[in-house]
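Yeah, one chain of the complex is gone here, protein chain that is, but the others are all in their spots.
Right, chain A next:
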Amino acid sequence: MGKYILKRLVDLLPTIFVVAIIVFVITRLIPGDPAAVMLGPQASVEDIQELRDDLGLNEPLHTQFLQYIGDLVQGDFGVSLTYNQPVISLIMDRFPNTLVLAFSALVIALLIGIPAGIISASKQNSVMDYTVMVISLIGVSIPIFWLGVMLVLYFSVNLGWFPATGMGTMDEGFITYIKHLVLPSITLATIPMATFARITRSSMLEVISQDYIKTARAKGLKEFFVIGKHAFKNALTPILTVLGMQVSALLGGAVLTETIFSWPGMGRLIVDAIDKRDFVVVQGTVLFIAIIFVLVNLLIDVLYKIVNPRVNYSSGKGGEGK
C-alpha cells in the first residue's frame, strides 16, 4: 500500500505542475492587463506601469514563469498588496475555518444522504422512496447561495434561532460555536447530501437485484444485515467516486457560503480580494485550493483501493474510458 501511495503521489506532480501553469496562463496570457484590472478604470498609465513593474509583469514571459515556479516550490505564493502580508500566511489563517465548515458539511451530507439513499432503495417505489427522490432532486438543483439567504431569512431574521453571520469561537462557549456553524453547514451540505442520496439509491438498486443478495435473503438473514453488510459494502465504490467530485463542490461552494454568512475562510478571502482587486491573493488562494483538491482526490483513490483491492491503476491514469 505504501508503494502504491508513493506512486500516486509521484503521479500527482505533473497534475500540480499543470495546475500551476494554468493559473500562470490565466493571469498572464489571456486578454486583459491584471495590473489595469487591479487598479480599476480610473488608474493612470503611470500607475499601471508601476504596478506592472512591482508584479514583474514587464519581464519576458519565460523569466516570469521561472520566477513564479521557483517561488511556488519554496512555498512563496506572493505578497498581498492590500494586506501587506505573504499570501501563504493569509491562507493559513483562514484554511482551518474553511476546513471546519467543509468537514461539518461533509459529515451532515454523508450521515443524511447515504441512509436516505439506502432506505429509498430498500423501499423502492414507496412513498418514502418518492419523497427522498423529490427532495434530493430539488437538493441538486437548488442554488446554495439562495438557500443560504432563505435560511438566514427564516431561522435568523424571523425565528432568531441562529446567528445570521460570523464564526463563533470556543471562548464564547461550545453552544455558541455550534450555533454559528449550523446554517452555513446545512447550506454547504445540501448539494453533496442530495447527490449522495441519489447515487446511493441507484447503486444499491443495482446491487440489490443481484443473485447473491437473493441468496442471502433466502438463507434467512435479517434484512438489516442483507442491506447493511452485503449490499452496502458492494455499493460503496460509486459512492466513493462521487465523494471525490463532492470535495470540489464543497470547496467551490465554500466561496458562496462563506460570502453569505461572512465566514472567515478562504472563500471569503478570495471574494474580499476580488473586491479589493488584490489579484495576487486570488491567484494564490485558487492555486492552493486546487492543490488541496488534487491531494484529497489522492486520498479518495487510496480509500478506493482499500474498498476494492482489485482496482489497478498501473495501466493508466484513473482508467477513464479504458
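Rule of thumb we're sticking to: a residue touches a chain if its C-beta (ideal position, glycine included) is under 8 Å from a C-beta of that chain, and two chains touch if they have at least 3 such contacts; residues count from 1.
Keep in mind that, in the parts below, contacts and distances are computed from a predicted model.
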{"item": "Name of the absent chain as recorded in UniProt (options \"succinate dehydrogenase\", \"Hydrogenase iron-sulfur subunit\", \"Tryptophan synthase alpha chain\" or \"ABC transporter permease\")", "value": "\"ABC transporter permease\""}
{"item": "Options A:Met167, A:Ile199, A:Ala216 or A:Ala231, residue touching the unrepresented chain", "value": "A:Ile199"}
{"item": "Candidate in contact with the missing chain, chosen from A:Val140, A:Leu205 or A:Leu221", "value": "A:Val140"}
{"item": "Contacting the left-out chain in the complete assembly, out of A:Thr15, A:Gln124 or A:Asn234", "value": "A:Thr15"}
{"item": "Contact set of chain A toward the excluded chain (per top definition)", "value": "14-15, 18-19, 21-23, 26-27, 30-32, 34, 37, 137-138, 140-143, 145-147, 149-150, 152-153, 157, 199, 202, 238, 248-249, 251-253, 255-256, 259-260, 270-271, 274-275, 279, 282-283, 286, 289-291, 293-294, 317, 320-322"}
